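== subunit A ==
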Amino acid sequence: MEKKNRPMLEVRNLHVRYGSITALRGISFHVNDGEVVALLGANGAGKSTTLMSIMRLPPPEGPTVSEGGITYNGIDLLPVPAHVLVAKFGIGLVPEGRHIFGNLSVLENLKLASYARTDKENLDADYERVFSLFPRLKDRRNQRGDTLSGGEQQMLAMGRAFMSGVRFILLDEPSMGLAPLLMQELFRVLKQLNEAGMTILVVEQNARIALKYAHRAYVLEAGNIVMEGSAEALRNDPKIQRAYLG
Partner candidate 1 sequence: ADTIKVGFNIPLTGDIPKVGESSKFAAEILKGEINAAGGLKVGDKTYQLEFIYEDNESKAESATATALKLITQDGVLAIIGPQSSKQAIPAGQVCNDNKTPMISPWSTNPKTTENRPYVFRACFLDPFQGPVAAKFVTEEFKAKKAAVLYDIASDYPKGLAEFFKDAFEKIHGPGSVVAFETFTTKDKDFSAQLTKIVASGADVLFTPQYYDEVPLIVKQAQELGWKKPIMGSDSWGSAELMKLCGDACKGYCFSTHYAAAGAKGATKEFIDKYNTKYGYVPDDVAALTWDAINLLFTAVKNTGGLSGNLDKDRDAIKDKLTQVKDFEGITGKMTFAPGGNPTKCAVVVKISDKGEFEFFKSACP
Partner candidate 2 sequence: MFLQSFFQNVLNAMQWGSFYALIALGYTLVYGVLLLINFAHGDIFMVGAYIGFFIATLLLGHYTAALPFALSPTAIFVLSLILTMILTAGVGVAIERVAYRPLRRKGVSRLYVVITALMCGLILENGNLALLGASRRSFPELLPKAVYTVGGVVISNIKILVIVTTILVFLLLETIVRKTKIGMAMRAISYDRMAVPLMGIPVDTVIVFTFILGSSMAALAGVLFATAYPVLEPYMGALVGWKAFIAAVLGGIGEIRGAFLGGFLLGFIEIFVAAYFPSTLRDLIAFSILLMFLTVKPTGIFGVARATKI
(Lines give C-alpha, C1' and ligand atoms only; values in the text may rest on other atoms or scores of the structure.)
Protein backbone atom coordinates (compact mmCIF):
# COMPACT_ATOMS: atom_id res chain seq x y z
CA MET A 1 0.00 0.00 0.00
CA GLU A 2 1.35 3.39 -0.90
CA LYS A 3 1.89 5.68 2.02
CA LYS A 4 1.55 9.39 1.76
CA ASN A 5 4.00 11.36 3.76
CA ARG A 6 2.37 14.70 4.34
CA PRO A 7 1.59 14.92 8.10
CA MET A 8 -2.09 15.69 8.40
CA LEU A 9 -2.59 15.61 12.13
CA GLU A 10 0.21 16.62 14.39
CA VAL A 11 0.17 16.35 18.15
CA ARG A 12 3.01 17.99 20.00
CA ASN A 13 3.91 17.59 23.63
CA LEU A 14 0.32 17.18 24.75
CA HIS A 15 -0.44 17.37 28.45
CA VAL A 16 -3.98 16.61 29.48
CA ARG A 17 -5.79 16.64 32.80
CA TYR A 18 -9.10 15.56 34.25
CA GLY A 19 -9.45 18.02 37.07
CA SER A 20 -6.36 17.37 39.10
CA ILE A 21 -5.64 13.97 37.57
CA THR A 22 -3.06 14.04 34.82
CA ALA A 23 -3.94 11.62 32.06
CA LEU A 24 -1.39 12.50 29.35
CA ARG A 25 2.12 13.62 30.15
CA GLY A 26 3.41 15.18 27.00
CA ILE A 27 2.82 12.92 24.05
CA SER A 28 3.75 13.73 20.47
CA PHE A 29 2.74 11.90 17.37
CA HIS A 30 1.45 12.50 13.89
CA VAL A 31 -0.82 10.94 11.35
CA ASN A 32 -0.08 11.35 7.67
CA ASP A 33 -2.67 11.87 5.03
CA GLY A 34 -4.08 8.53 3.95
CA GLU A 35 -2.57 6.54 6.72
CA VAL A 36 -3.99 4.03 9.17
CA VAL A 37 -2.36 4.58 12.53
CA ALA A 38 -3.01 2.39 15.54
CA LEU A 39 -2.78 3.51 19.14
CA LEU A 40 -2.12 0.65 21.52
CA GLY A 41 -1.86 0.45 25.25
CA ALA A 42 -3.17 -1.06 28.41
CA ASN A 43 -6.38 0.00 30.13
CA GLY A 44 -6.13 3.48 31.46
CA ALA A 45 -3.04 4.33 29.46
CA GLY A 46 -4.74 7.39 28.02
CA LYS A 47 -5.79 6.23 24.58
CA SER A 48 -9.36 7.45 24.79
CA THR A 49 -8.13 10.64 26.37
CA THR A 50 -5.91 11.27 23.39
CA LEU A 51 -8.81 10.96 20.98
CA MET A 52 -11.07 13.12 23.11
CA SER A 53 -8.44 15.82 23.34
CA ILE A 54 -8.12 15.91 19.59
CA MET A 55 -11.89 16.16 19.30
CA ARG A 56 -12.06 19.08 21.72
CA LEU A 57 -14.96 17.69 23.68
CA PRO A 58 -15.56 20.27 26.36
CA PRO A 59 -15.64 19.48 30.07
CA PRO A 60 -17.27 17.86 31.97
CA GLU A 61 -17.36 15.07 29.41
CA GLY A 62 -13.97 15.79 28.01
CA PRO A 63 -10.50 16.44 29.36
CA THR A 64 -8.69 19.77 29.47
CA VAL A 65 -5.49 20.33 27.57
CA SER A 66 -3.02 22.03 29.84
CA GLU A 67 -0.03 22.18 27.52
CA GLY A 68 1.00 21.32 24.02
CA GLY A 69 -0.59 21.68 20.63
CA ILE A 70 -2.62 19.92 18.01
CA THR A 71 -2.55 20.99 14.40
CA TYR A 72 -4.43 19.72 11.40
CA ASN A 73 -2.92 20.50 8.03
CA GLY A 74 -1.06 23.23 9.83
CA ILE A 75 -4.13 24.76 11.43
CA ASP A 76 -4.23 24.99 15.21
CA LEU A 77 -7.10 22.83 16.42
CA LEU A 78 -7.12 23.85 20.07
CA PRO A 79 -9.61 26.69 19.75
CA VAL A 80 -11.95 24.77 17.43
CA PRO A 81 -15.04 23.21 19.01
CA ALA A 82 -15.99 19.64 18.25
CA HIS A 83 -18.94 20.27 16.00
CA VAL A 84 -16.87 22.50 13.77
CA LEU A 85 -14.21 19.82 13.53
CA VAL A 86 -16.83 17.47 12.19
CA ALA A 87 -18.65 19.89 9.97
CA LYS A 88 -15.78 21.95 8.56
CA PHE A 89 -12.63 19.90 8.98
CA GLY A 90 -14.11 16.50 8.34
CA ILE A 91 -12.68 14.90 11.45
CA GLY A 92 -14.93 12.34 13.07
CA LEU A 93 -14.84 10.28 16.24
CA VAL A 94 -16.52 7.01 17.06
CA PRO A 95 -16.36 7.19 20.82
CA GLU A 96 -15.77 4.45 23.29
CA GLY A 97 -19.07 3.06 24.50
CA ARG A 98 -20.87 3.79 21.25
CA HIS A 99 -23.07 6.64 22.43
CA ILE A 100 -26.02 5.74 20.29
CA PHE A 101 -29.05 8.02 20.51
CA GLY A 102 -31.28 5.47 22.14
CA ASN A 103 -34.47 7.42 21.72
CA LEU A 104 -34.03 7.75 17.98
CA SER A 105 -34.53 5.01 15.46
CA VAL A 106 -31.59 3.54 13.60
CA LEU A 107 -32.51 5.53 10.53
CA GLU A 108 -32.82 8.75 12.50
CA ASN A 109 -29.43 8.14 14.05
CA LEU A 110 -27.95 7.93 10.59
CA LYS A 111 -29.87 10.93 9.33
CA LEU A 112 -28.69 13.02 12.21
CA ALA A 113 -25.12 12.14 11.44
CA SER A 114 -25.49 13.83 8.08
CA TYR A 115 -26.73 16.99 9.80
CA ALA A 116 -23.90 19.22 8.77
CA ARG A 117 -23.13 17.70 5.43
CA THR A 118 -23.21 19.91 2.41
CA ASP A 119 -22.84 17.27 -0.28
CA LYS A 120 -26.41 16.09 -0.16
CA GLU A 121 -26.10 14.35 -3.53
CA ASN A 122 -23.90 11.56 -2.15
CA LEU A 123 -26.24 10.87 0.71
CA ASP A 124 -28.21 8.06 -0.85
CA ALA A 125 -25.09 6.26 -1.93
CA ASP A 126 -23.78 6.49 1.61
CA TYR A 127 -26.93 4.99 3.06
CA GLU A 128 -26.55 2.14 0.63
CA ARG A 129 -22.97 1.67 1.62
CA VAL A 130 -23.77 1.56 5.32
CA PHE A 131 -26.58 -0.87 4.82
CA SER A 132 -24.59 -3.15 2.58
CA LEU A 133 -21.83 -3.09 5.12
CA PHE A 134 -24.14 -3.84 8.01
CA PRO A 135 -27.24 -5.55 6.63
CA ARG A 136 -28.36 -6.05 10.22
CA LEU A 137 -28.95 -2.33 10.51
CA LYS A 138 -31.22 -2.38 7.51
CA ASP A 139 -33.42 -4.97 9.20
CA ARG A 140 -33.53 -2.92 12.34
CA ARG A 141 -33.79 0.51 10.74
CA ASN A 142 -36.97 1.53 12.52
CA GLN A 143 -36.04 0.08 15.88
CA ARG A 144 -35.14 2.40 18.73
CA GLY A 145 -31.41 2.62 19.30
CA ASP A 146 -31.53 1.59 22.93
CA THR A 147 -33.01 -1.83 22.17
CA LEU A 148 -30.24 -2.86 19.81
CA SER A 149 -27.86 -5.54 20.97
CA GLY A 150 -24.38 -4.47 21.89
CA GLY A 151 -22.87 -5.40 18.57
CA GLU A 152 -25.68 -3.81 16.63
CA GLN A 153 -25.04 -0.57 18.46
CA GLN A 154 -21.38 -0.73 17.51
CA MET A 155 -22.39 -1.13 13.89
CA LEU A 156 -24.65 1.84 14.15
CA ALA A 157 -21.90 3.94 15.68
CA MET A 158 -19.65 3.13 12.76
CA GLY A 159 -22.46 3.73 10.34
CA ARG A 160 -23.00 7.19 11.76
CA ALA A 161 -19.37 8.06 11.28
CA PHE A 162 -19.56 7.12 7.63
CA MET A 163 -22.73 9.14 7.23
CA SER A 164 -21.17 12.27 8.59
CA GLY A 165 -18.93 12.31 5.54
CA VAL A 166 -15.65 12.82 7.32
CA ARG A 167 -12.23 12.29 5.76
CA PHE A 168 -10.31 11.66 8.91
CA ILE A 169 -11.77 9.29 11.42
CA LEU A 170 -10.79 8.51 14.99
CA LEU A 171 -11.98 5.13 16.19
CA ASP A 172 -12.05 4.16 19.84
CA GLU A 173 -12.05 0.39 20.22
CA PRO A 174 -14.33 -0.30 17.28
CA SER A 175 -14.12 -4.05 17.72
CA MET A 176 -15.37 -4.05 21.28
CA GLY A 177 -18.21 -6.51 21.62
CA LEU A 178 -18.24 -7.51 17.98
CA ALA A 179 -18.51 -11.12 16.97
CA PRO A 180 -15.35 -12.43 15.26
CA LEU A 181 -16.85 -12.51 11.81
CA LEU A 182 -18.10 -9.00 12.09
CA MET A 183 -14.83 -7.77 13.39
CA GLN A 184 -13.02 -9.11 10.36
CA GLU A 185 -15.67 -7.50 8.21
CA LEU A 186 -15.19 -4.21 9.95
CA PHE A 187 -11.48 -4.10 9.42
CA ARG A 188 -11.88 -5.07 5.81
CA VAL A 189 -14.24 -2.15 5.43
CA LEU A 190 -11.79 0.14 7.12
CA LYS A 191 -9.17 -0.96 4.70
CA GLN A 192 -11.46 -0.22 1.78
CA LEU A 193 -12.23 3.18 3.14
CA ASN A 194 -8.59 3.89 3.63
CA GLU A 195 -7.87 2.91 0.10
CA ALA A 196 -10.58 5.30 -0.97
CA GLY A 197 -8.70 8.09 0.78
CA MET A 198 -9.85 8.06 4.39
CA THR A 199 -7.25 8.66 7.07
CA ILE A 200 -7.75 6.59 10.18
CA LEU A 201 -6.48 6.76 13.73
CA VAL A 202 -7.63 3.69 15.60
CA VAL A 203 -7.41 2.76 19.25
CA GLU A 204 -7.58 -0.97 19.66
CA GLN A 205 -7.13 -3.51 22.40
CA ASN A 206 -6.88 -6.26 19.89
CA ALA A 207 -3.36 -5.45 18.82
CA ARG A 208 -3.17 -8.41 16.53
CA ILE A 209 -5.83 -7.22 14.16
CA ALA A 210 -4.85 -3.59 14.55
CA LEU A 211 -1.27 -4.24 13.57
CA LYS A 212 -2.46 -6.30 10.68
CA TYR A 213 -4.27 -3.41 9.07
CA ALA A 214 -2.39 -0.36 10.30
CA HIS A 215 0.62 1.24 8.66
CA ARG A 216 2.14 2.56 11.79
CA ALA A 217 1.44 2.33 15.50
CA TYR A 218 2.18 4.04 18.78
CA VAL A 219 2.19 2.42 22.19
CA LEU A 220 0.97 4.39 25.18
CA GLU A 221 1.73 3.62 28.76
CA ALA A 222 0.59 5.67 31.70
CA GLY A 223 0.19 8.79 29.65
CA ASN A 224 3.46 8.53 27.74
CA ILE A 225 4.31 7.19 24.34
CA VAL A 226 6.80 4.42 24.98
CA MET A 227 7.18 2.95 21.55
CA GLU A 228 6.44 3.76 17.94
CA GLY A 229 7.17 2.38 14.56
CA SER A 230 5.82 0.67 11.50
CA ALA A 231 3.20 -1.94 12.14
CA GLU A 232 5.47 -4.61 10.87
CA ALA A 233 8.31 -3.68 13.13
CA LEU A 234 6.07 -3.62 16.13
CA ARG A 235 4.50 -6.93 15.20
CA ASN A 236 7.89 -8.50 15.41
CA ASP A 237 9.02 -6.74 18.54
CA PRO A 238 9.28 -9.30 21.33
CA LYS A 239 8.11 -6.88 23.97
CA ILE A 240 4.96 -6.12 22.03
CA GLN A 241 4.41 -9.75 21.35
CA ARG A 242 4.53 -10.51 25.00
CA ALA A 243 2.34 -7.67 26.21
CA TYR A 244 -0.14 -7.16 23.43
CA LEU A 245 -0.27 -10.16 21.20
CA GLY A 246 -0.81 -12.73 23.90
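Here, a residue touches a chain if its C-beta (ideal position, glycine included) is under 8 Å from a C-beta of that chain, and two chains touch if they have at least 3 such contacts; residues count from 1.
Selection rule: all candidates are chains of the complex that A comes from, given by their letters.
What you see is a predicted model; the values in this text were computed from it and never measured.
The contact partner of subunit A in this complex, picked from the candidates 1 or 2, is 2.
Across the complex, subunit A meets candidate 2 through its residues 55, 57-61, 81-84, 86-87, 92-93, 95, 99-104, 108, 111-113, 115-117, 144, 146-148, 160, 164.
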